[in-house]
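With one protein chain held back, the other chains of the complex are shown just where they sit.
On to chain A.
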Amino acid sequence: MFSFVLQRLVQSVIVVLILSIVLFVGVRLIGNPVDILISSEASEADRLAAIVALGLDKPLWEQYLTFLGNAVRGDWGTSFVYKEPVVGILLQRLPASLELGLVAFVLAVSISIPAGLYAGLRPQSPLGRGIMAFSLVGISIPTFWQGMLLIVAFGIALPILPVGDRGQLATHFGITSSLWTLDGWSHVIMPAFSLALLKMSLLMRVTRAATMEICRLDFVKFAYAKGVRNRKVVIGHILRNALVPLVTVTGIELGNLLAYGVITETVFSWPGLGKLLINSIKVLDRPMIVAQLTYTALLFIAINFLVDILHMAIDPRVKSVLRRRES
């Protein structure tokens, strides 16, 4: 177990290092931020001053090493555009993204797993078919499109929900969030549903497929034959086995929800990280882009790690494989 964790950690560090190099070089290939930031009427002297001010006059390797040295000490650089520490701006935006991502995640999981389980147990029933039809629609409609439909329907035609922004904030238990207020919930629910729809549909299909597969296996038939109560078979045997693939998919989806709500955040002008990323790319704010994508990578690595641990808890076979490898 310990060596597994250690191995994972070393791997993660290497991945992050490689990623930072790729990002650093890649972001420089997109274009020169000075051309965007400086006024077209500015003089050559102003232009050179801007290049020096942004540290772009130094060779690339020197810029990278400076960045790396500072990053290790927790300083991720200063935004070109806002001249504020990147970490500060990210932390300002993180709560909004977390709120949206978590609400969407809870919505997706709490609806899709029971629904998928039902559809898998009763594939021929009208409700089972209905669930499948819904998930097909959910998967097929592009996120930006259903987002706009939701806005038009509930924000403009039938104005019951506000459009854009986080709504009112409040602080409880040291956490400032819009989820403490009614107004905040009225703001978050529409974008969260829009963001959750695709994941929800996907998870329904995965749950249904896993359930149907497991239902056919011998131990399920045996349990039924033994006279185990239906409820216990479904929860203790079918669901538990179906969870193995589900946890993997859910983990990745959680990462996606937390880091890549770009489209939803743009359509609903939600002040989170996704919107920040798009705006940073538009103006080539290099430190912002690098910091944000590195954060995303770290997030995914952490989630994958958790998924592996969860696998061990759910499926004893994983643990024994590891033990065999260690001995």
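Side notes on the structure shown:
Just so we're on the same page, contacts are C-beta pairs under 8 Å (C-beta built on N, C-alpha and C of every residue); 3 or more make two chains touch, one makes a residue touch a chain; residues count from 1.
By our rule, contacts and distances are computed from a predicted model.
Set against the options "ABC transporter domain-containing protein", "Peptide/nickel transport system substrate-binding protein", "hydrogenase (acceptor)" or "Anti-sigma K factor RskA C-terminal domain-containing protein", the UniProt name belonging to the omitted chain is "Peptide/nickel transport system substrate-binding protein". If you put the hidden chain back, the residue from A:Val16, A:Leu102, A:Leu161 or A:Met212 that touches it is A:Leu161. Of the listed residues A:Met148, A:Val220 or A:Ile252, the one in contact with the hidden chain in the full complex is A:Met148. Touch with the chain that is not drawn comes from one residue among A:Gln11, A:Thr66, A:Ser125 or A:Asn279, which is A:Asn279. In the full complex, chain A contacts the hidden chain through residues 30-47, 49-50, 53-54, 78-84, 89, 92-93, 148, 151-152, 155-156, 159-165, 168, 170, 172, 179-183, 185-186, 189, 266-269, 271, 275-276, 278-279, 281-284.
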